[in-house]
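The structure is given below, and queries will be raised subsequently.
Only one protein chain is missing; all other protein chains are in place.
Coming up: subunit A.
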Amino acid sequence: MKRSRMLATAAAGAVLLLAAACTSDVPPGGAAAPTGAPATSAPAAGSEFFDQAEHDRQLALRDQTAQGPADQPWMQMLEPEMRDTARYATQGPHHVCFSNASVDNPWRQVGWTTMQAEVDLHRDEIANFTALDAGASDDKQISDIQQLVGGDCDALIVSPNTTATLTPAVEAACGQVPVIVFDRGVDTDCPVTFIHPVGGYAFGATAAEFLAGEVGQGGKVLALRVLPGVDVLEHRWAAAERIFAARGVNVVGVEFTENDTATAKSIVSDYLQREGQINGIWMDDGTAGVAALEAFEDAGQPLPAISGEDQQQFLEKWQAEGLTAQAPTYPTFQWRTAVVAALQVLRGEQVPSEWILPQPTINGENLSQYLQPGLPPLHYALCGCQQMPDFPARWGA
């Protein structure tokens, strides 16, 4: 997304003046909707991004025990409904194809590296692995999928760029090859399996419950979000907002950082100046976590309770400073699962129609188990890649 936006912005440069206004989407409901201190009513349900049934399902799934080997979370599944895939069984070695939305952020980068390493583990079964990168463009991904299906792929893995727009392309592909979808979904159940971790509601709720417990009723929490309008991120905030309201947490602000660390640090500095002190930081994406903490350090304030993500630099800071922190995760190990599932389908083995992966939470007790020193600052710890060949060099250590 970053590069394509830069290109678009630059191309529009003849009208330099317009370029500055090209990302003018206004978030639904406005940004700062501070919930009054002892609020009793939850925010109105039925917003575009809130689905009560799905919300309740995800929160319940957090307590379920996953089936499968505990030391291989990418092989685990929650409440699976297995389906028969005998009709897809073919003689190997296979040609597996992958239509990737993009590799434009560190999360996707770690996932993509992990996926390639997984393919290398199955070189006896996978003769060819063809991957096309759509560069965060729906149009490109639609033509990528058509191109791959028109080739001689035995199975197609899709990580969709957006849900609705990619649906027809995926439906068309389903008629020709077995399709495995992961990360973001599509609006059809024609894929053989859809792989994803528990989900955004669970992520946001876990973080909010932790913070509510730490700051207590009336405690001040600042919510830092990336940008509005992305469903997984909206789900994280929708769940958190309800918990903060129910627990009487004083949400002093909800701000968008666009994952820019300087912006995040400036926002937090402004809030510290305005509020005097802040007890907790909630984040829908932990990328700017360290920058947010530095704003406290530079203001000479005690570090707050914070919910980040499983990103290396945040975990290192956590260990070094002994933070009061928690990291819900959206594990990159799902990129492995996609390859595993494709091979299971091609062998005719049963797979769950919806493969729900566990979504572990890093806390003070298990931090040292997840933090592996020497990896790049933007590495994601839940890659499930620690035992793979060439670890950690292949992941940039």
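What we mean here is this: a residue touches a chain if its C-beta (ideal position, glycine included) is under 8 Å from a C-beta of that chain, and two chains touch if they have at least 3 such contacts; residues count from 1.
Convention: contacts and distances are computed from a predicted model.
Novice: Refer to UniProt and select, among "Ammonium transporter", "N-acetyltransferase domain-containing protein", "Small basic family protein" or "Autoinducer 2 import system permease protein LsrD", the name of the complex member that is left out.
Specialist: UniProt protein name of the non-displayed chain: "Autoinducer 2 import system permease protein LsrD".
Novice: Using the definition of touch stated at the top, determine which of A:171, A:270 or A:349 touches the missing chain.
Specialist: Only one listed residue reaches the unshown chain, and that is A:270.
Novice: Of A:160, A:185 or A:253, which residue touches the hidden chain?
Specialist: A:253
Novice: Among A:104, A:125, A:171 or A:349, choose the residue that contacts the chain missing from this document, as touch is defined above.
Specialist: Checking each option in A:104, A:125, A:171 or A:349, the one touching the absent chain turns out to be A:104.
Novice: I'm checking contacts with the chain that's been left out. Which of A:93, A:213 or A:376 qualifies?
Specialist: Checking the options A:93, A:213 or A:376, the one contacting the hidden chain is A:376.
Novice: What residues on subunit A make contact with the chain left out of this view?
Specialist: Residues in contact with the chain left out: 2-3, 6-7, 9-11, 13-14, 16-27, 30-32, 103-106, 108-110, 113, 227-228, 253, 255-267, 269-270, 273-274, 287, 290-291, 294, 298, 313, 376-379, 396.
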